[in-house]
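Before anything else, here's the structure in question.
Every protein chain but one is kept in place in this view of the complex.
As written, the chains take the letters A, B and C, and residue 1 is the first residue of each chain.
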Amino acid sequence: MNTPKSDVCFDFLSTRKRTEHLCLPLELEDFIPQPIPDVSPPKWHLGHTTWFFEQFVLLNFESNYTPFDPNFLFFFNSYYQNAGERVARNLRGTLSRPTVKEVLNYRQYVTSAVEKLLINQQSEDILELVTLGIHHEMQHQELLMYDIKYIFGMQPAQPIYGNSFELTQELQAGWKDVEGGIYEIGAQNEGFSYDNEKGHHQVLLNDYSISQALVSNREYLDFINSGGYTDFNLWHDEGWATLQNQGWKAPLYWQQRAGNWGYFTLSGFKEIDLHLPVQHVSYFEASAFAAWKNCRLPTEAEWEVASPLFSWGQLWEWTGSAYLPYPGFFKALGALGEYNGKFMVNQHVLRGASVATPPGHARKTYRNFFAPQSRWQFSGIRLVK
Amino acid sequence: MNTPKSDVCFDFLSTRKRTEHLCLPLELEDFIPQPIPDVSPPKWHLGHTTWFFEQFVLLNFESNYTPFDPNFLFFFNSYYQNAGERVARNLRGTLSRPTVKEVLNYRQYVTSAVEKLLINQQSEDILELVTLGIHHEMQHQELLMYDIKYIFGMQPAQPIYGNSFELTQELQAGWKDVEGGIYEIGAQNEGFSYDNEKGHHQVLLNDYSISQALVSNREYLDFINSGGYTDFNLWHDEGWATLQNQGWKAPLYWQQRAGNWGYFTLSGFKEIDLHLPVQHVSYFEASAFAAWKNCRLPTEAEWEVASPLFSWGQLWEWTGSAYLPYPGFFKALGALGEYNGKFMVNQHVLRGASVATPPGHARKTYRNFFAPQSRWQFSGIRLVK
Amino acid sequence: MNTPKSDVCFDFLSTRKRTEHLCLPLELEDFIPQPIPDVSPPKWHLGHTTWFFEQFVLLNFESNYTPFDPNFLFFFNSYYQNAGERVARNLRGTLSRPTVKEVLNYRQYVTSAVEKLLINQQSEDILELVTLGIHHEMQHQELLMYDIKYIFGMQPAQPIYGNSFELTQELQAGWKDVEGGIYEIGAQNEGFSYDNEKGHHQVLLNDYSISQALVSNREYLDFINSGGYTDFNLWHDEGWATLQNQGWKAPLYWQQRAGNWGYFTLSGFKEIDLHLPVQHVSYFEASAFAAWKNCRLPTEAEWEVASPLFSWGQLWEWTGSAYLPYPGFFKALGALGEYNGKFMVNQHVLRGASVATPPGHARKTYRNFFAPQSRWQFSGIRLVK
Partner (left out) sequence: MNTPKSDVCFDFLSTRKRTEHLCLPLELEDFIPQPIPDVSPPKWHLGHTTWFFEQFVLLNFESNYTPFDPNFLFFFNSYYQNAGERVARNLRGTLSRPTVKEVLNYRQYVTSAVEKLLINQQSEDILELVTLGIHHEMQHQELLMYDIKYIFGMQPAQPIYGNSFELTQELQAGWKDVEGGIYEIGAQNEGFSYDNEKGHHQVLLNDYSISQALVSNREYLDFINSGGYTDFNLWHDEGWATLQNQGWKAPLYWQQRAGNWGYFTLSGFKEIDLHLPVQHVSYFEASAFAAWKNCRLPTEAEWEVASPLFSWGQLWEWTGSAYLPYPGFFKALGALGEYNGKFMVNQHVLRGASVATPPGHARKTYRNFFAPQSRWQFSGIRLVK
C-alpha cells in the first residue's frame, strides 16, 4: 500500500470532521442513552474513534505524547482485551461523564496531535495505522447512524434527524445469469482492505441467476400479508424462536396504526413506500422471505462475482454465507488482531454497502457481518435462484 | 387540615424552586442515565413531579387548562395505572427527549398555572391536592439525591456534587430505657400526613432499651473485620443469597483501595470516617449487624414511642417491622389510592429522616419503606435490646 | 417437656411408617421429578427426613454409629448450612441415584438405629431432638402431599392419587364478633412447639368480626367473573406483576375446558364444586379477594384469639401478618437455629392446618409461612371485617 502521505492526512482530517458533522442534528441529551446493548451512545462513538488513534498511533509513535486524560483510555476502549480494562459494554449508557464537550475537546486534541505526527513523520507503519484508524472511524460513522436511528425511534415523540439517508427506488429489474466455473474473489493489494477480506483466492461456482433489484417493500408486504410471520416452515428453528420471543410481525421500525403499516425513518414516521427496498430485516427474515419465494440468498462469493452486473449500495445485503476466515487467514498479533477474527462464529456475512456507508468506504470485497437476529443495521435482501 | 391558602402557595413555589436548585451542580448529561431500574434519571424526577400537578390538579380543577404537551402525560406518569399508559419503568434512561430544557419549560408552565389556580380558587379540595403534590415533590427531592449519588458513583471519574449532605458525628451515646405498656402511635390530624401513617392507635410494648446513637462506621468496620459478611448464621436466608449473588463485602459505595476501605461520597472519594454513622446498608445488613451484636432492630412502634429520647434525622433507620397497613387503613379510590397501599408487601419500614430529607418533610409518624435488599437510599442502623 | 419415653418411641415409629404409607399410590418414576424449584422429589423427602435423625440424633448420641452411606449426608441435607455441603436445591430433580430402594433401605437402617437408641438411652436431650425430628417429618409429610399433587398435576395424563385429602363443605356461616382488648397468644410449655411460636405474650386487639366459614369456590368464582383478575386496583403492585408474568386467571390447578372451569384434584380432574372452600390461592390472591369484598385478612393474633369460635383445619389460612419474630425470639445456636429464624423476611404467616396436616400436628399457635406468591400449598381464605 503506498497512499501518498498527504492524502492520508487529508483523509484523516475530513473523516474526523465528518463524524462530528453527522452529530449536528442531535440534542446534547441524544448523545447519552444506550437503549439496548447493541446500540452505543453517540458520545461513545465520538470518544472511541478518537481513542483508537490515541492508543494505537500516538502512544506508540509520538515519543513525548501526553494523553488527554488517562481515564479516557479506560472509558473508550471497546472490546480490545489486549488494550487493557474497559467499561463493560452494556454500561456505556450509564456514563454521563466525560461530558460531550469534554469528548469534543478530546477529539480536537487527538486530531491535532495526529495531524502534527503525520506532518513530521513519514514512516509506512504510521501511515498504515492511521489509514486503519480512518477506516475504523468510517465504520463507526455507519454504526453511529444505525444507533442514532434506534435512539430516535425509541423516543415516544420520534424526532426528525433529516433526509440525508433516504433510499430510492431500484431502477433495474429482472435476473442476471452467471455461468458456473472458477472465479477469483477477495481483496488484492490495491487500496485499503481489512484483514478479513484479504487473500485473493479462487472459488468454484455453479450456474445461478441473481436479481438485479433488492426486494421491495411491496414484495415484503405480500410476504407479511400471506402469513410469512405465522408459518414456521419458512423459518430457521432459532429464527422462529426469536420471532416468538420478540413478537416480530414485520421489519424493525414498522408499526401498524389504524390498520395501516407505516415506519419510522430518519425523516419521521411515514407510510410505507411500496417502491423502495425493504430495510431493517434480520438474516432470519431474509431467509424466510427467500424460502417463501422458492429462492435463496446468494453466497458471498456469488455476490462478489456477480456484483458488476447490478447496481448496489443502498442497503447491506444478507448472504447465505457464515462469517468464516478466508483461506490463509491468520489473526494479527496483539490488539489489532482482535479487529475481525474473534467474531468469526455465529455471524452471517453481508455484502455491498448502504446509504449510511461513508463515501470511499464501499468496495465489492468488503465483508460486513452481523448476528442473524440483528436488524437495526441498514440491511436488505437480494435473491438468487 | 386547614393550612392557610397563602402558605400553600408559598410552600408550593419554594418546593418547586428547591427541586431545580438541587440540580444546579449537574451537567446536562447527568440528567439522562438510569444505571439500574431503581435509579431514575434526574430529568424524570423534574418531569414526574410536574406531571403530578398537571394530572391531578390542573386537569381536574382548571377548566380551560391546555396541557403543555399531551405526550408528557405519558412520559412522566410513574406507576399510576389508573392514570393511563406510561413508559416502562426500566426504559426511563432511553429517553433523551424531551430535552432538559423542554422539561424545565414544562415545569415553569405548570408552576405558573398552579400558582394562578391557587390565587383564583379557594376550594379545600385543591389545597389538599396541592399539599399532597408538595409532599410528593419533597419525597422525590430526596429520591433525586439518592439517584444523583448513584449516577455520580457509577462514573469512573466519580465527580463531586458538593458538601451539602454530609453526616456529622452522633453526639449522644448509651441506651435509653422505655417501660412496657400501652402507647399511642400514628398521625393525628395536625399538619400533613400520608394515608399510610394515619389512624392514631394504641400499641402494646414490652420493656426495651434503645441506643441513643446510630451505629458508627467504626462499629460496622469491626463487624466486617470479624467476618460479618462470611458467617451465614447472622443473615436471613434471602439476605445471604443476595450477599452472594451481588458479591457484597461492605455497604454500598465502600471500596477497598490498596487494602484500605474508603467510600464514595457526594463530595468525592474519601477515607472512611470512623466517627460517622454507617450509611447505605440494606435491611439484610442491618439485621445481620444487630444479630452479631446480640441486639435487634426496633419495631416501628418502639421507634416512634422512644423517638423523643434521642436525636434523629441524619439517616433513615431500618425497623424490624414489615410495611403493613395500620388498623383501619383503606386505600383511597382511584389513582391517589395507589400512592402507598399497593406496596404493602415485601417491604420494611424505615423511620426518622435523613440529611437529604427536605426541611419540613420529617415527622416522627412518617413511615418510609424500601425492599430489604435496597441500599442506595440514605439508611442507617439504630439498635434495641 | 416431659413426654414419656415410650410415647416418643411409638410416635417416632408411627410417623416414620406414615411417610412411607403416603407414597404407596406412587409409581417409582413419580419419586424423581422436581418440576419447579419449590417442589422437591418425593424421594428427597424420604431421604431428608431420615437424614435429620442421622445427622442430629445418631451422629451426636450413638457412640458407635456407622452412617448408612457417608454420601447421603451430602445428598439429603436441605438448607442447613451449618451441617455442611449439600446438593443445590434446584438440582434435586437431577438425582436418579440413590435409587428409591436404597433410600427405603436407608430409612429402615436409621429407623432401627433410632429405635434402639430410644430403648437404651433415657436422656432428655435425645427425647427432645427425636421429638423435633418427628415434627420435622410431619411437616414434610404435608409438603410431600403438596409436591405429589404438583407432580401429578404436571403430567399430561393427570393421574389419580386417591381421595384421602378431599375437602368438605364448611357448615357454619356468618360472622363472630371479638371485642377489642388485651389477649395472650403464643405457645406455652404444654406439648411440642417450634421456636417461632414460643414466647407466650400479650397483644392488643381492636374490635373485629371474623367469618366462620372459609371463602367458597362459589364466592371466588364470582370474584373471577366480575373481573377480579383484571382490575389492578385490587392487587398489590407486586401481586399484579406476578399475575401478569405468570398469566394467572384463577387459582392453581384450575383449567377452563370448553368454557367451564374445572380443577385438578388428587382424585382426578373435576368440575368445580361450588360448595367447597377455595384452595390453592396465593397471598396476593387472598388479599385481592378480600379487597374486592371490602374486607381484609385477619392478623395472626386476631386469628389465634378467635380460633375457638369457628371450626378450622381444612386449609391453611393466609393472614395479613408478615412472618416476623415474636418478642424475645432468638435463634438457637448451630444448625437447629436455622429451622425458622432465617426465613423471617418476605413471607406471610398462615394459620390453622389443612387436610394434609398429619394427625397431632395441628395447634392453634402454629405459625406456618410461605412467600406471598406461593400457591401450591393447601391454602384458603378467611375474612375479617
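Basically, a residue touches a chain if its C-beta (ideal position, glycine included) is under 8 Å from a C-beta of that chain, and two chains touch if they have at least 3 such contacts.
Keep in mind it's a predicted model, so treat the numbers as computed, not measured.
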Discussion item. With touch defined as in the header, list the contact partners of the absent chain among those displayed.
Written reply: A, C
Practice prompt. For the chain that's not shown, point to the residue among A:Gly133, A:Gly239, A:Pro298 or A:Gly380 touching it.
Written response: A:Gly239
Worksheet item: Looking at C:Leu24, C:Ala157 or C:Ala258, which residue reaches the missing chain?
Response: C:Ala157
Worksheet item: Taking the full complex into account, what residues of chain A touch the chain not shown?
Response: 79, 81-82, 182, 201-204, 206, 232-233, 235-240, 283-284, 287, 291, 296, 320-322, 324-325, 327-328, 331, 337-338, 342-346, 348, 372
Fill in: Residue numbers in chain C that touch the chain omitted from display
27-33, 35, 43, 71, 74-75, 87, 91, 93-100, 151, 154-157, 159
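We adopt the following convention: only the chains that are shown with their structure count from here on.
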Item to complete: For this assembly, give the contact graph shape among line, ring, star, complete and other.
Response: line
Worksheet item: Can you name the chain that lies farthest from chain A, using the mean of each chain's Cα atoms as its centre?
Response: C
Worksheet item: By C-alpha centroid distance to the whole-protein centroid, which chain wins?
Response: B
Worksheet item: In angstrom, rounded to a whole number, how far apart do the mean CA points of chain A and chain B lie?
Response: 45
Response to the item:
Here the gap between chain B and chain C, centre to centre from mean Cα coordinates and rounded to Å, is 37
Discussion item. Need the CA-centroid distance for the pair chain A / chain C, whole Å please.
Written reply: 58
